[in-house]
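Left out: one protein chain. Kept in place: all the others.
Order as written gives the chain letters A, B and C; numbering starts at 1 within each chain.
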Amino acid sequence: MALYKWFFVLGFIFCLCGMATAQESGVPPDSANIDTISQSIPPPAPVTDLQAFDTRNDHGHSITLKWKKSADDGAGNNSVIGYEIYTWEPNMVDSMAQLRSEIDQVRAAIYGGKKTGEDLKKKIRTLKDQYDILLEQLTVAHAGYPEGGEWRLVDKVPAGTETYVHLGSKEKLAEGYIPDYTDLYYRVDALTADSVVKTPSVVVGPVQCYGQWFNTEQVPVLITVILFGVLILYFVMLARKGKEIYVRPIGGIEAVDDAIGRATEMGKPILYVLGLGSVSDVATIAAFTILQRVAKKVAEYQTDLIVPTYDPIVMSVAQDVVKSAYYDAGRADTYKEDSVFFVTQSQFAYVAAVNGIMLRDLPATNVYMGKFYAESLLLAETGALAGSIQISGTDEIAQMPFFIVACDYTLIGEELYAASAYLGREPILLGSLKAQDYAKAAIIILSILGIIATVLGFTWFTEFFHVTS
Amino acid sequence: MKRTTVLVMVGAIVIFGISWVLKSMSLTSTTDHYIAKGFAITFAAFLTLCIFSFLYKDNPFYKFAEHLFVGVSAAFWMSMGFWSTIVGNLIPRVSETLSNYFKVPYHPESYNPFYFLPVFLGILLLLRLSRKVGWVSRWPLAFIVGTTAGFNFIRYLRSDFIEQVSATFVPLLVDWQGIGHFFSNLSLSSTGQFVAMLSNWVIFFGVLCGIIYFFFSKEHKGVFGGASKIGIWILMITFGASFGYTVMGRISLLVGRITFLFKDWLSLIS
Amino acid sequence: MKRELPFVLVFIFGMFMLLQYFVPHEKSEWVYEFFLAWTIIIGIFALALGIWSLFKVSVDKIKMHRPGWGYSYVTLAGLFVMIAFGFTKRNGDAWGLYHLWWILGLLCLGAIMQVRAETNTGRKKMYFVVSLVLLAATVAISIFDNTWSFHFYTSEGLENTLFRNFFDYIMIPILSTMFALLAFFIASAAYRAFRARNLMATLLLFAALLVMSRFNPWIPGAEYVAKASTWLMNVPNLAAQRAIVMGIGLGVIATALKVILGIERGYMGKG
Partner (left out) sequence: MFYPGPLVALVDIGRTISLVIIGGGLLWLFIRALKGKEVDRRVIFLFIFIAVATPILFPITFGEKATRVVKAVYDKIESLPAGSTVIISFDFDPAMAPEVQPMANAITRHCLVKGHKIIFMSLFATGQALLTQTLRDVVETEFPDKKEEVDYVNLGYKAGNEGVLNVIISDFKKMFPTDVNNIPYDSIPALDDVSSCKDVDLIVSIGGGKPGVKEWVLFVGDPGRVPVACGVAAVVAPQMYPYYPKQLLGLLGGIKGAAEYESELIHNYPRFKDVDTPGLRMMGPQTLAHMVIITFILIGNLSFFIKKRKDRQ
């Protein structure tokens, strides 16, 4: 053991010394070279291999363009400074834009004015009907290419670009709406420093966009979901069958029971703080499970429990949880409705109130479980001042240092989730801990494989784990 | 009440009064509402001192500020919530008549009779106040917990799990050109090869040991226990470092408050 | 039905949100956005529940004469006044009887509280009469005074100067002073906890000391200390954070899955 310790400490000091004595090298970049652009520019070569297709794995209303950059982009005459993307649109989009702005104006008149005239509402309805009629004709008009329409600029991109995603709106009444299942045409122009000199590409189309029902890019995620789900179910089943599962001791959790006993001896209450999370935070859900165990013990020992809450929904749930814990302990008669109460939905007002409770009711034990932000240290220091035993657990990394420093026991991150399983010693919940451990082992193996793959230069392996958002 | 308490109270009121008068007098040239402004600044300073007095011990001044703050902030959030969520979010989606009444732009395109459902669920939640049918309030809770559990499941799986795993694939060899080259060009420059490699090694093994610390179903013994020990040490170093790093920001907050007292209230500094 | 239905709902909605992620189609997106909006709206109803709880706790405290019950008047006054300001606004330049109105309103609230708190029936009756008179007066003022008006249908109340002043001169000073208390607490926590008791505490201590001395003009080689602390924040910090984040991720995923599948039920009462 001692060997590890020394190895570690020495290594660490070495690293720090290394950093501390680090000498800087490297040259700042040179001043810019001024490129002189000749006055008359010959037309650049057009882009080639222009392709247009529906953007995959999306909700539709978007087209992806791909091309090979012009021969004069970064090479040749080096005259291309960017590209312009054009799309062909029927002339009726102008009347649609006109209608949209009219609708906006009428709306502004309705909501800006003091009185809402009935005729304005009627007007907006007729305008919208007209718009809908145009919208229905849009697909047909697009099919009429190249009659009755013109090329319109979509966007500009800098030189060197070879892909562009024309991201349209899905809102029918929004500017930039791209209809699904409609023939669209595109063109890309190569630009030079002289705004007149540019070369258009060949036209691509017709191309249609539409939404997909399955996102193929997320296959790795799906596989992980299934594997992990199966793993959890498997171990839960194993546990149900009665297989013993070892769980290492977790400091903070073992302390909970002692702390409740201590509170009973001293005749002082226990304060349970659920933090600033809402029910949507999983940390809060884990905190509820721990609250259930604590409340049950409290009911058995006949101690007082104080649960001030920050979120009204959390308050509702916590009331339910505490009530049923008393019920389970067979002490439903001693449950007090107002032991769980709402304070306010303002971070520091909540802290001010909880701090007051700590100094006035002098709880023997303070338990902080769930989401905490800047208030963590305010709470924990006041609790230490009041002389309470303090147990904390959070998954907010930024607040862990403060809890560690000011509390007697701290559950770090995942330990909070493990605690809910550990406290009850219910085999079903313990089963999932085992599954989590297998997942961790998988991470370690994957990391080692990933490192090896990186060293050997197998990029496909790392790319497989790259998830696009 | 004890005599000292009464004395302190009277003293506080007298000081408050004097401060109010002086502050108002000093503001006569800057604003027409100098009496109100003088009161507001004095009161803000008074509340600031009330909260600071907590550092000495719990006292009636702190209690006053605390209870006032709780009441005012609860009402503040209720008013804001009402205007931004019910009026701003719900009404424009449910009814044109109501939106006209509340003068919020109606969104016909997002009109949705289903928006009556959350209202219904919200009312179910309020039924919790009744002892008899309180149990139906669990339905909206079930809805919230279910949707957010599903939502969080995916979010964490992607960002905290898969992305973090792939981020750990750091190259342990950074522009490796053979051992000879490595040693002949050994430098401690923070952008040099050695430091870059060292940092990557620390990251890789740090993550590994950290994960091992979080193993629950295996006894921490032998090599495994050693790795887990190193894991918790690295965690501790990190916690110490971030603690030290945060001090600066917290001091800045105190500077802000003391500046308020000295500048806006006492006009001691310009 | 009573006990199982909530868990069935959790399963259905949880599964939908889970699968929705893999379906980019507009229709699934639509439902998704929709559900997220729902939770916010339900939250507002819950806020009403919360305000009710706050009100009830304060009133009960006054009624039962619990320790510190006097302060509950302050809470209730703050609550009442801030809500009143949030929904009223003056129409012109003058305030008219507005100030009288809200002060009478406060007194009325106080009188009603006294009715609840008083045990002596005679005085109880007196307070009742007083509260009725005050109520009548406030109603009368709000009907006949035209210098200000209620705004239940526009958020103009938020622009009420008194609402803003309460925010600027009551909420902000208290809030930022509470926050500033951290400067003191961070020092006392450091003094109390950073003791070289064992190896772990020592590591904590040294890392904190190193980072805190990164700009100390009297330490020789402060520049190198700064560099070392930057490295500490960039490298080992990153490693530890990543390990914690992965652990949390797994915990969240497992807990969420257990919730969806109905294995973990601790968050919902039984009765």
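Quick notes on this one:
In the analysis below, a residue touches a chain if its C-beta (ideal position, glycine included) is under 8 Å from a C-beta of that chain, and two chains touch if they have at least 3 such contacts.
Quantities reported herein were computed from a predicted structural model and do not represent experimental measurements.
Counting contacts over the entire complex, the absent chain touches A, B, C. Of the options C:149, C:165 or C:230, the residue whose C-beta touches the omitted chain is C:230. Only one of C:117, C:212 or C:250 touches the chain withheld from this view, namely C:212. Shown as candidates are B:5, B:97 or B:252; the residue that touches the absent chain is B:252. In the full complex, chain A touches the omitted chain through residues 24, 26-35, 81-82, 158, 193, 385.
By the touch rule set out above, chain C reaches the unshown chain at residues 183-184, 186-188, 190-192, 194-197, 205, 208-209, 212-213, 215-218, 222-223, 226, 230, 233-234. The chain not displayed touches chain B at residues 55-56, 190-191, 247-249, 251-252, 254-255, 258-259, 262, 268-269.
Quick note on the criterion: only the chains that are shown with their structure count from here on.
Under the contact definition stated at the top, the chains bordering both chain A and chain B are C. When the interfaces B-C and A-C are ranked by C-beta pairs in contact, the top one is B-C. Of all the chains, the one whose CA centre sits at the greatest distance from that of chain A is C. Chain contacts: chain A has residues 5, 15, 19, 21-22, 221, 225, 228, 279-280, 282, 285, 313, 316-317, 319-320, 343-346, 348-349, 352, 360, 400, 402, 404-405, 412-414, 418, 436, 440, 443 touching two or more partner chains. Looking at chain B, one finds that residues 51, 54, 63, 65-66, 69-74, 76-77, 103, 125, 128, 138, 141, 144-145, 148-149, 151-154, 156-157, 161, 165, 168, 190, 202, 204, 207, 211, 214, 233, 235-240, 242-243, 246 touch two or more other chains.
Of all residues in chain B, those touching chain A in their complex are 51, 54, 57-58, 62-63, 65-66, 69-74, 76-77, 96, 100, 103-105, 108-109, 125, 128, 137-138, 141, 144-145, 148-149, 151-154, 156-158, 161-163, 165-166, 168-173, 187-192, 194-195, 198, 202, 204, 207-208, 211-212, 214-220, 226, 229-230, 233, 235-240, 242-243, 246.
Taken together, the chain B residues at the contact with chain C in this complex read 40-41, 43-45, 47-48, 50-52, 54-55, 63-83, 85-87, 89-90, 93, 101-103, 112, 114-115, 117-119, 121-123, 125-126, 128-129, 135, 138-154, 156-157, 159-161, 164-165, 167-168, 190, 199, 202-207, 209-211, 213-214, 231-247, 250-251, 253-254, 256-257, 260. Listed in rising order, the residues of chain C touching chain A in the complex are 18, 21-27, 29, 39, 42-43, 46-51, 53-54, 56-57, 60, 67-68, 171, 174-175, 178-179, 181-182, 185-186, 188-190, 192-194, 199, 204, 210, 221, 224-225, 227-228, 230-232, 241, 244-248, 250-259, 261, 263-264, 266-271.
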